[in-house]
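Subset of chains shown; positions unchanged.
Labels run A and B following the written order; every chain starts at residue 1.
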């Protein structure tokens, strides 16, 4: 019998697996420049959008993984519906390599770049919405949470998670107008959430059943 | 020494790994539309069968993972034959990205779509048959199960698992006649099993050695 003591263990392992694979598959979208010739130096510079896409999407998925990790510190058990919500959440994350490649391929195309930036934004909105649904299901009436979490802390988490769909929705809405502004917002968000002291991870269960602030430096 | 307390642990980890990889590789079959041009907006809409295939196969594999997870809550140990049965089961799951790509590529081809839908169905029948064989081996004469499971509950699980090969067999048999009906059944099954209260997961070992109903809401 697999996980008696840690009921969420196998879900976390599976989620970590899917996220680790999706993040690592990003490199497959960075192509080796065509036929060998004397211009490799220029070619390697020319494909900078591929590197930029790799970095932005890698950091974005990395930040999502860290937040998923923090969320699950507050969750003590699973239900069938909760597993299924997580499967749909993972489905949106595992999709990200495709819009990443789309943006890298079409960023120099004056019309295509709007479409690509918009599709990237839609994917990010889907991820952020599913992340919220997973949390709402777990936290609604304390359904799956560990005991002793301050309701005010939960309200704070709710608000900070809600920023995700909103900011990505705004960035996606800008894409048809100005693709570069839209893409810059995606990049800025990945870097911003990487910084210490940002993001919705300020609460963890304390060993005495109360709430402790987590070190964020 | 790896897993003394949890004899099924390494099998579960390996199965989760293969399933997580198979589910994430699905995105590699969604291609970036050809040469940059002014039609990306139309191209991105035109390849909807790729998205649909991604969603249906992702949800299907996700549901299988959840059911595998539930099944292993009832299993307390492994044998060589059981490990090998699981390897063959995983072989059928890891095959699914290929028929998924086949359906997406040939759904607009009046003759090819019948073949593709049939191959997809055959793969699903293989997965469902192997899932049953894994369960039958484990549950036969209670060979590998935890103690204290109600025989009536096992009989109920047997019946519900048997639905898999039957419904997928029917959908596959319809493919040569009408590919769209066949494909719609695959999609409907993925969504149906995603819903709360469906599927063969209503039994788990209770901590006092008896059987408890699991929360399915």
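The criterion applied here is as follows: a residue touches a chain if its C-beta (ideal position, glycine included) is under 8 Å from a C-beta of that chain, and two chains touch if they have at least 3 such contacts.
From a predicted model like this one, the values you see are computed outputs, not experimental measurements.
Peer 1: Assuming 2 chains are placed, give the number of copies in the entire complex as this structure defines it.
Peer 2: Identical chains making up the full complex: 4 copies.
Operating definition for what follows: only the chains that are shown with their structure count from here on.
Peer 1: If you fit chain A onto chain B using the CA atoms, what's the rotation angle, as a multiple of 5 degrees?
Peer 2: For the C-alpha superposition of chain A onto chain B, the angle is 90 degrees.
Peer 1: Measuring from the mean C-alpha position of chain A to the mean C-alpha position of chain B, what distance in angstrom results?
Peer 2: Taking the average C-alpha coordinate of chain A and of chain B, the gap between them is 25 Å.
Peer 1: Going by the contact rule set out above, which residues of chain A touch chain B in the complex?
Peer 2: The touching residues are 1-3, 10-11, 13-14, 17-18, 21-22, 25, 28, 79-81, 83-84, 87-88, 90-91, 94-95, 97-98, 101-102, 105-106, 108-109, 111-112, 115-116, 119.
Peer 1: Taking the complex as given, what residues does chain B use to touch chain A?
Peer 2: The touching residues are 6, 8-9, 12-13, 16-17, 19-21, 23-28, 30, 32, 36-38, 40-41, 44, 54-55, 58-59, 62-63, 65-66, 69-70, 72-76, 146, 194, 196-197, 199, 201, 205, 214-217.
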